[in-house]
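Okay, handing you the structure first.
Of the protein chains in this complex, one is absent; all others appear in place.
So, subunit A:
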Amino acid sequence: MIHSLFMINSAGDIFMEKHWKSVISRSVCDYFFEEQQKANSPEDVNPVISTPHHYLIHIYRENIYFVAVCTTEVPPLFVIEFLHRVVDTFTDYFGDGGESAIKDNYVIVYELLEEMLDNGFPLATESNILKELIKPPNILRTVVNTVTGSSNLADTLPTGQLSNVPWRRAGVKYTNNEAYFDVIEEIDAIIDKQGSTVFADIQGVIDCCVKLSGMPDLTLSFMNPRILDDVSFHPCVRFKRWEAERVLSFVPPDGNFRLISYHVGSQNMVAIPVYVKPNISFREGGGRFDVTVGPKQTMGKMVESVVITCAMPKVVLNMNLTPTQGTYTFDPVAKVLTWDVGKINPQKLPNLRGNISLQSGSPPPESNPAISVQFKIQQMAVSGLKVNRLDMYGEVSKSSPKKSFTFEKYKPFKGVKYLTKAGNFQVRT
């Protein structure tokens, strides 16, 4: 399936390669570079490139191209999804999946790649299992390692692979047992010039941080599960229970993971929490820029971390603006205006106005740039989704000759946090 993997940084250097079958010369990447030259931006490179003997499938993340080389028919999504999983694993291990992190930890990276694929077919991709095979680096251990000269490999071989809960490692023990759930909802919207909604949609995820001893079995129920229209689950969730009772019942992986992602039915009207009143006009040699932001349907919550970005047309030379609140920057190379508004005070609406100067001689642009908005609202899920309760069954008190330790029931600390933020929120002007 996946024959080889090349990692290419933004400068075009192939800084790491790994082959799972026979070795493929790195010259195969020339086809990729050819394709890359044609594209305007790094994102624009076609993810699937066909060459005479190989097929190159790549993803672009963290400013690195991960180029997988295949020689035979394979579902492209299979490869893409796997590559993303690889980067996720790196991020999980090193804090970020960027080039420097990979270079610093090349041995671990190499070992990880070795474990994740065998003969081009995925072997172990669950982070919990991988972490048992290969310990993630941390500062303390690095210090210890330099002193003692040991590395990050697990000293003892794990048994977890055989557990029938493949995503959870066995023998987890914490002194502080805690389970946190973050319900994060993102509003995707397209708002037209008049302020009416062209398209709005709520996508949500529940991210968890579960640190519980033993094999806890959790049940999470919602007050109003019916608003979830389409869901996708972490493999740990018992689909049957969800179908029958609309509760999430699962044995969680250890640590951070995404429990479900969901989509809220489009028949529900989406409450748009902010409005943007843009007034942008161009004329010969210059133009006016005047944008006001205000809260709309916020259910009494404060709209925070509002950031407004606007990619101006190429002919814009500079902008001279005055904000009533926050700071603004204009990048004259990328032509991107960023206005960091901060909190919106309903009494005094933030406003940014001023002049635009255009390149002399060039005609004023015909269309106005779209504005994209970022914001956050704490303690609110815009769809109205509410977690009802979380129950735990952590009984591990069976005496089995192999596992002699027993846990008594413990009371975990539980917490649910709600957050609404802008996803792909765009205002056409």
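FYI, a contact is a pair of C-beta atoms (placed from the backbone, for glycine too) under 8 Å apart; a residue touches a chain by one contact, two chains touch by 3 or more; residues count from 1.
The definition used in the following text is that contacts and distances are computed from a predicted model.
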Practice task
Match the chain absent from this complex view to the correct UniProt protein name in "glutathione transferase", "Exosome complex component RRP45", "Centromere protein H" or "AP-3 complex subunit beta".
Solution key: "AP-3 complex subunit beta"
Problem - Touching residue (missing chain; options A:Gly95, A:Pro235 or A:Pro332) - result: A:Pro235
Fill in the blank from the handout: Touch rule applied to subunit A and the missing chain gives residues 1, 3, 14-19, 21-27, 39-41, 43-44, 46-48, 50, 53, 55, 58-61, 70-78, 80-82, 84, 106-107, 109-111, 114, 118-119, 121-123, 125, 148-151, 153-155, 157-158, 161-166, 170, 188, 190, 192, 198-199, 201, 203, 214-215, 217, 219, 226, 229-235, 237-241, 243-245, 249, 251, 258, 261, 263, 266, 311, 313-314, 363, 365-367, 369-370, 372, 391, 393, 395-398, 400-403, 424, 426, 428
